[in-house]
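Inspection log for the structure reproduced underneath, given as structure tokens.
Missing here is one protein chain; the remaining ones are kept as they sit in the complex.
Our next item is chain A:
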Amino acid sequence: MLEKALKGSPGYWIWLFVLAGIASVGMLVYVVQLNMGLKLTGMSRDVSWGFYIAQLTYLVGVAASAVMLVLPAYFHHYKAFKKIIILGEFLAIASVAMCILFVVVDLGQPQRLFNVVLHPTPNSVLFWDMVVLNVYMYLNLFIGWVSLECERNRVDPPSWLKYFIWLSIIWAFSIHTVTAFLYAGLPGRHYWLTAIMAARFLASAFASGPAILLLLVFLLQKLTKFRAGTEAIMSVAKIITYAMCVNIFFYLLEMFTSFYSSIPGHKSPIIYLFSGLDGYNQWVPYMWVAVITAAISLVLLIPAKIRDNHKVLPWALMLLVIATYIDKGIGLIVGGFTPTPFETVTEYVPTIPELTITIGIYAIGAIILTILWKIAIEVKRDLGTLDKEPPKFKKLYVEDLQYSEDYH
């Protein structure tokens, strides 16, 4: 099926070349970083993780978007999602690939990466994170590829595939839980040392991941004849809304524990993020932007009337993505390292090389996503199902995953 990625309009090729250009700039800077070391970044003795690990944290959430489609489709036989599942799975692959790249560029000695495998250390969460991320990527690649291949050949997906699908559903939860555990078990880091960290990760992932997926689907609908189906879009939007409400609720729980207990260690990171500590306050505006964008996005998402308006929905989703990105992509890391173990503040600012490498990795992710989605779109175009609305409210049972012309 790969050959389907080789034929495309000039626009498609220009887009890929632009991405490749950005990716090569990123790689060039990475070579410089390899030679000079991580002193090119804004990280320090006190803030030992920065922008790279923040992207990992956020993108693990994006990888979740697939499960929010696969789960209703296969556990609840919800048929409307059938058409976009493949897009979700492919987005998951691209995001996990970026996650792994972000781990690699963050290492001081990347050529020793295989030490993690050579000296497996079950007590280290990072070891497990590598395991679950890799397995999740291959699982999605495998499931996505097999089902797309079957769709193309107009045959039923083999019945054993459902076991892999069930596994991938459970696995998606595991990648969030394990990534949250990277942070949640560290003594002396009050902002992270909370039992609700994993739950917050899941809630925020199930809001932001599908939101990014929907935004990309809207874009796809603009660029091609692809139609996801109103039903599917409305349902995903509903899931996003619930997840975002839960996400914010969990955050408020943290606030309560911190401020009602009034223990300085628990309050300081939050005070630092939202109003500044010891005169350091560079992230304060960002955090308030997150609060405001989260609030507006909920105002637009909760009333069904506004949510179902597909002119407003993309804006609401964009605001939601900004809010969750600032919270999990920036606030989580910076808040965890502030104050330092000496109760001082060392501010972290990502540097230009750090940002360039980050953008480069996003470009690589975009290349992967473009190629995978292109293949999926071409298959649907060949079948003539590209712009067909999936039928409404027809039940689909995983036991009889049968090919029928109308629902792809």
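One rule holds for everything that comes next: a residue touches a chain if its C-beta (ideal position, glycine included) is under 8 Å from a C-beta of that chain, and two chains touch if they have at least 3 such contacts; residues count from 1.
By definition in this document, contacts and distances are computed from a predicted model.
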item	value
Omitted chain (choose from "Alkylation response protein AidB-like acyl-CoA dehydrogenase", "Peptide ABC transporter substrate-binding protein", "4Fe-4S dicluster domain-containing protein" or "Cysteine-rich domain-containing protein") - UniProt protein name	"4Fe-4S dicluster domain-containing protein"
Option touching the unshown chain, where A:Ser48, A:Asn134, A:Asn153 or A:Ser275 are the choices	A:Ser48
Selected from A:Leu107, A:Val155, A:Leu219 or A:Leu252 as touching the chain missing from the view	A:Leu107
Sites on chain A contacted by the missing partner chain, in the whole complex	36-39, 41, 43-46, 48-49, 103, 106-110, 112-113, 115-116, 118-119, 121, 123-127, 130, 182, 186-189, 336-337, 340-344, 346
